[in-house]
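The complex is shown incomplete by one protein chain, all other protein chains being positioned as in the whole.
Going in written order, the chains are labelled A, B and C, and every chain counts its residues from 1.
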Amino acid sequence: MTKKTIVTCALTGAGDTTGKSEFVPVSPEQIADDAIAAARAGASAVHIHVRNIATGQGSRDVGLYREVVRIVRESDVDPVINLTAGMGGDLVVDPQDPTKQLEGTDLVSGIDRLPHVEELLPEICTIDCGTLNFGEGSNIYVSTPDMLREGAAKIQELGVKPEMEIFDTGNLWFGNVLVREGLIDPPPLYQLCMGIPYGAPVDAGLLQAMVNMLPDGAEWTSFAIGRNQLPWVAQSVLLGGHVRVGLEDNLYLRKGVKATNAELTERAVDIVESLGAQVATPDEARDILGLNKKG
Amino acid sequence: MTKKTIVTCALTGAGDTTGKSEFVPVSPEQIADDAIAAARAGASAVHIHVRNIATGQGSRDVGLYREVVRIVRESDVDPVINLTAGMGGDLVVDPQDPTKQLEGTDLVSGIDRLPHVEELLPEICTIDCGTLNFGEGSNIYVSTPDMLREGAAKIQELGVKPEMEIFDTGNLWFGNVLVREGLIDPPPLYQLCMGIPYGAPVDAGLLQAMVNMLPDGAEWTSFAIGRNQLPWVAQSVLLGGHVRVGLEDNLYLRKGVKATNAELTERAVDIVESLGAQVATPDEARDILGLNKKG
Amino acid sequence: MTKKTIVTCALTGAGDTTGKSEFVPVSPEQIADDAIAAARAGASAVHIHVRNIATGQGSRDVGLYREVVRIVRESDVDPVINLTAGMGGDLVVDPQDPTKQLEGTDLVSGIDRLPHVEELLPEICTIDCGTLNFGEGSNIYVSTPDMLREGAAKIQELGVKPEMEIFDTGNLWFGNVLVREGLIDPPPLYQLCMGIPYGAPVDAGLLQAMVNMLPDGAEWTSFAIGRNQLPWVAQSVLLGGHVRVGLEDNLYLRKGVKATNAELTERAVDIVESLGAQVATPDEARDILGLNKKG
Partner (left out) sequence: MTKKTIVTCALTGAGDTTGKSEFVPVSPEQIADDAIAAARAGASAVHIHVRNIATGQGSRDVGLYREVVRIVRESDVDPVINLTAGMGGDLVVDPQDPTKQLEGTDLVSGIDRLPHVEELLPEICTIDCGTLNFGEGSNIYVSTPDMLREGAAKIQELGVKPEMEIFDTGNLWFGNVLVREGLIDPPPLYQLCMGIPYGAPVDAGLLQAMVNMLPDGAEWTSFAIGRNQLPWVAQSVLLGGHVRVGLEDNLYLRKGVKATNAELTERAVDIVESLGAQVATPDEARDILGLNKKG
């Protein structure tokens, strides 16, 4: 625990949460404001999705990303900017005839998930390392080895650090393959995502097993969703990892009390410090991860 | 290790292996002969796929299953019969436009994966508990919660024991949900499949973590593919599990020496016994798993 | 994490710490005052050693225990009282001739470690489940199976709950033997002590392995010493255990800042609550452990 701990705030995600909490930011201004507030609360980095202003649904609109990034970059805080590149992988099938693609399907190639990354050159973008069922029903997140290799090569070419989203142990295996193939520059960065049905469940023994599988020199961070979000900050620090909180993954401070992104960030900072660790400033995070600051 | 160990021989699978080993059985007669030979070599159970005789490719043809099962049932051995019900989940997408389904796609509903089970009433059939990338390229195995619940209900109605194929920890989580929802009769049976890219890798710490997540009273078995198949027999027994070997998962006895199903079964029996455990007879396996013998 | 978390404050211990922090309580009045302050800060239980007033060294003097217990019992707080019964096990040998017992040796039988327990009938007393090197040099803590069985039987007869101090995995094994032999009434209570040289080191994977070895229905708590004390509160809660802090095990709030028992207790309570768990009141702790309140 001598290393500083990077605290990322995942501001909004793409989940169907805007009706569940008035604090989930939707417009670029709201998202950027939350980014700034989270940075003031101590976040080393902000993880950004954008949403359609009219519907509140997740969006891949480059203009929306452009606006969020502009406001944050022009502000007086300087968090590491981490843009999702996971959108465009949704496949909803008809369980009676799974060759039929239903409404909600938004499926594009690995490269077509990256135009905002190409234009805005964030310091980090995500890359979701596999295909799996997302939630109940028949919703599949699709990201195949072919698509991932092509996306990783493009991200590498752009000089952006990919944060490998690891939804289960097979995703971790494939992430290790990308590293071995030279498609990820050192140090590789893994995000171990726990508790998203039906990926890796929230289990300390499993996290330990996954950490044991990482290559030497890897940086890793982990989060758990819902009521496990704040406890998992502690679990991640205790095993040597960085942490993530925010409204993308959890809407509550505690039972019945809705949270803001700044409040969740404050709580994460408190937990990190209660464990005797120290939160990385944005520049310390850049050092740890070897980031190229652009823009 | 007081309990008897169930040894399953997975005879042929659906992989592209018939050109790699002359010992991979293809016709119903060959598959049935291998089932009988495996039983004589000590297998408690045989796990059966069928193949198109002309092409050698995996098939869902009920007539082929009917013929294999008939020959085994009429023989002088009586292994537990375990039929795959995993076929019909293949989706191959175009990585440049993943809404396009390419050749190799064979995607049917959960119920439509079960006609041979309905007709032949094996003691066990498999149910593959999730969606994931299978191998390199853009090959996805599709099995969604909707499809799985419908399939599990049908299997329960038929009085067949489902063997839950667990390809990663999220599959295990969903298997536990099926058990909690009452869609699986006790004792639930989990097959922890290790080393199939890109599911759970071959890792002892991971196996231990997965075993710790099983519900009380669960029976479990595990296998690893390729050169890890035989060592994994030992690992599984050492952690209290049953075992599986066979040409579906591994073609070699040792480097350079191709195996038959009977030989792999003999080796598995030797390893189980070298560890001080005892192999279950077919009837002991029926007792352990609470199977209904039909047919 | 639905169960309440018992927070124990270990007030003073017997270590050579009185010269290192002015906050380590020595006299019965000081120790009792710290017990009361810890209870006000939220401690469910207090773990009590006594010290010779003149020298500050650990003592087995029943009169000193009597005085501490009297003051606490007459106060307006009501923490669970947990008296050490570990004193009287010190053996210091001459490394050049280990048959020679050097100064510092204080070695009495299992029964002779219990007179204060017999007279004062605390709700809990400790029983140290093995023999091991304590620190550098040639200092051995001695507690043999013969002595432990005799001590456990006496504690059981007194109706006191033994807290089994587990300094390493072999101690845990022997604790399980005591439980199996019926010498410990249900629920058994294990204290997993981490980081005391040369017992179990501070390691999350080891804690998980130890927790996996506990019998069904066991209650457990864990602590780590020194700078790991506060982080370990989180680790213990995350794996389902109760917690212990206090000046017996750690003198600092953070680097360079000396702590009081009340401050360490407050920090433990904060960490427990930050993880979404709730601290047990003394009476809730009594319910969880099935304690007999005496005196």
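Note that in this section a contact is a pair of C-beta atoms (placed from the backbone, for glycine too) under 8 Å apart; a residue touches a chain by one contact, two chains touch by 3 or more.
Computed from a predicted model, the values in this text were never measured in an experiment.
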Listed residues B:Ser44, B:Ser222 or B:Gln235, member touching the removed chain: B:Gln235
Per the touch definition above, residue among C:Ser44, C:Thr126 or C:Gln208 touching the missing chain: C:Gln208
Hidden partner interface residues of chain C, rising order: 91, 93, 95-99, 101, 105, 107-110, 130-133, 135-140, 142-147, 150, 167-174, 197-201, 203, 205-206, 208-210, 212-213
Chain not shown, touching residues in chain B: 1, 204-205, 208, 227, 230-231, 234-235, 237-239, 254, 267, 270-271, 274-277
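Basically, only the chains that are shown with their structure count from here on.
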Rounded Å distance between chain A and chain B, as computed from the means of their C-alpha atoms: 35
Interchain centroid distance [CA atoms averaged], chain B/chain C, Å: 50
Rounded Å distance between chain A and chain C, as computed from the means of their C-alpha atoms: 42
Residues within chain A bordering two or more other chains: 205, 208
